[in-house]
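A single structure is presented below for examination.
Of the protein chains in this complex, one is absent; all others appear in place.
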Amino acid sequence: MKRFLDLADFSREEILDLIALACHLESHPEPRVLAGKILGLVMFNPSLRTLSSFQVGMMRLGGSSFVITPGHGTWQLESGIGVTMNGAAAEHVREGLPILASYADALGIRAFAEGKDLKYDLAETNFRAMSAVVDKPLINLESAVNHPCQALADWKTLEDLTVPQRAKFVLSWTNHPRITPMAVPAATVHMAAHRGMDVVVLRPEGYALPPETMDKARVAAAASGGSVRETNDRTEALAGAQIVYAKEWGSITHYGDSVGDAALRAGLADWCVREDWFASASKDCKFMHCLPVRRNVAVADEVLDGPRSIVQREAYNRLPAQMAVLYRLLSNGGTER
Amino acid sequence: MKRFLDLADFSREEILDLIALACHLESHPEPRVLAGKILGLVMFNPSLRTLSSFQVGMMRLGGSSFVITPGHGTWQLESGIGVTMNGAAAEHVREGLPILASYADALGIRAFAEGKDLKYDLAETNFRAMSAVVDKPLINLESAVNHPCQALADWKTLEDLTVPQRAKFVLSWTNHPRITPMAVPAATVHMAAHRGMDVVVLRPEGYALPPETMDKARVAAAASGGSVRETNDRTEALAGAQIVYAKEWGSITHYGDSVGDAALRAGLADWCVREDWFASASKDCKFMHCLPVRRNVAVADEVLDGPRSIVQREAYNRLPAQMAVLYRLLSNGGTER
Partner (left out) sequence: MKRFLDLADFSREEILDLIALACHLESHPEPRVLAGKILGLVMFNPSLRTLSSFQVGMMRLGGSSFVITPGHGTWQLESGIGVTMNGAAAEHVREGLPILASYADALGIRAFAEGKDLKYDLAETNFRAMSAVVDKPLINLESAVNHPCQALADWKTLEDLTVPQRAKFVLSWTNHPRITPMAVPAATVHMAAHRGMDVVVLRPEGYALPPETMDKARVAAAASGGSVRETNDRTEALAGAQIVYAKEWGSITHYGDSVGDAALRAGLADWCVREDWFASASKDCKFMHCLPVRRNVAVADEVLDGPRSIVQREAYNRLPAQMAVLYRLLSNGGTER
């Protein structure tokens, strides 16, 4: 493996094999396999799980890491091509990233959507400009419309709990005080489709995912035997659901327009997941969320603190899932897997 | 040892035993004893000694660590129970902390007093809400009214210098441009009482420590054979003092009221420790301060740079004292101690 940028780059079998390696490493630690290996983490945006679990993952495999946070202790970095740099950024990613790559054995980059131009973000323009100048193993730590590490951890969580392949998987929009990016919903709908699940995207009017995102998921579903559809009918969507995966995201009809988006979501405060949402769901329906989550805005305490919630397991699974990715990207002297 | 949250949780003998281990580790390094162990440091507030000495302590014992600073590279974290999270915090400690604990072998948490409601802070409401959701070994890196790592390092400093058990220990209020928390004075008065010293809290009118803090120290003094009293008479307090421990703190009569506190301290600029304070003190009286300290506001250069000052030794002792704590919390394959 040279890069881990998108779950769509890997077949269902390759992903299941990666998850098997993650499970193996949980029961059979290999505390020296990445001895001497160094991961550079370039964090353009805040993080809790990604920041900690990648550092810990390297430590648990015997390697080490360093963190660069542009704008906080490091120069702000520009990524536009041909730009006259007379603004806030003191350095261009065309200089900064190859240099960090030359020091490290692999890089991870987190760079959220700019949130101004939907086409620009859907094309991963910014992340592509950065990945083009890195010639070392590279990990996507969340880009404009992708979060493959979260998707892999979530898929592992579904396997851990032996959720059937064709179970009904509902990705539901939830409320949030502001616009948030589409990286996780886009990665999630694709992941569940790629796993072969019957995926329903439940969202209020105005919050449909981009057609490109839905199409990508449908391609995955077609190959795996799953299905993907969308609805704004909460009752219908939740009936028989075996997984409800909640996530906040912004409206594509008001992309980059915080005022328009705020007006649209003003009446949507009841899109906070409560226990009564599960009335007609499968009896053992589980609740998922990638975190961070705003309690009692996006999800009620009763759900997060109740027995349905598997958010802690999802977050914990970031660690073994990413250790498997690091193992594949960086090990050479270890057990051949 | 499962947790290191308060020196009051340990008997005098247990503390002396911990200090003996700290001294042992100074002369007999064990550079592999915590190999593979990982400490997560969650820093809600600024730090110099705590931040560096815990990282170094893990390195010196063969382990490693990672740092999370909510609000700086990591989401702001909410700790209130039942809160509707539509403010600045994107994540709740009920999610964040168990996740970090699941990645690490132990956590340390620094969370200063909120400084609004004295009862809330005295009850350690915030820290208790956080410690309740962490099921791994936990270290208090300074909470609302406690700083057990500083207290342990200070006690070790007193032992290093063979200060007699019943020596006169004066904790003196000093000046500062603003309100500062009561964590260190509360921990210090208790530590000195727990060691069995004759403790005098010297402070101007309006700066008495909370009755709860004084009562806790008196309970410790009763068990150890020491004593605790308070006064605003500087001359009387300093006469025969063998230790003067200076610290800034806010007034409980103006708790959370910066204007009222500022008015009260406006006339107290002479509460800056100068060499003439020691005129009637014991000849070899030492000067202590936990640091950081504002030179020539709280303490004059002549004292900090003079031969009485043992502030550097106190700060250095953070390292071996905390290494002993980490050893007890995390070692299993090492020498049995």
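When the chains are written out, they are named A and B in that same order, and each has its own residue count from 1.
Note that in this section contacts are C-beta pairs under 8 Å (C-beta built on N, C-alpha and C of every residue); 3 or more make two chains touch, one makes a residue touch a chain.
Remember, predicted model here, so these are calculated numbers, not experimental data.
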### Message
Tell me which of A:104, A:138, A:272 or A:310 is the one touching the absent chain.
### Response
A:104
### Query
Of B:83, B:133, B:219 or B:297, which residue touches the hidden chain?
B:297
#### Entry: Positions on chain A contacted by the hidden chain, ascending
35-36, 38, 40, 64, 66, 68, 72-75, 78, 82-86, 89-92, 94-96, 98-100, 102-104
### Message
Give me the chain B residues in contact with the hidden chain, please.
### Response
31, 43, 46-49, 51-53, 55-56, 59-60, 64, 67, 69, 72, 177, 291-297, 301, 304-305, 311-312, 315-316, 319
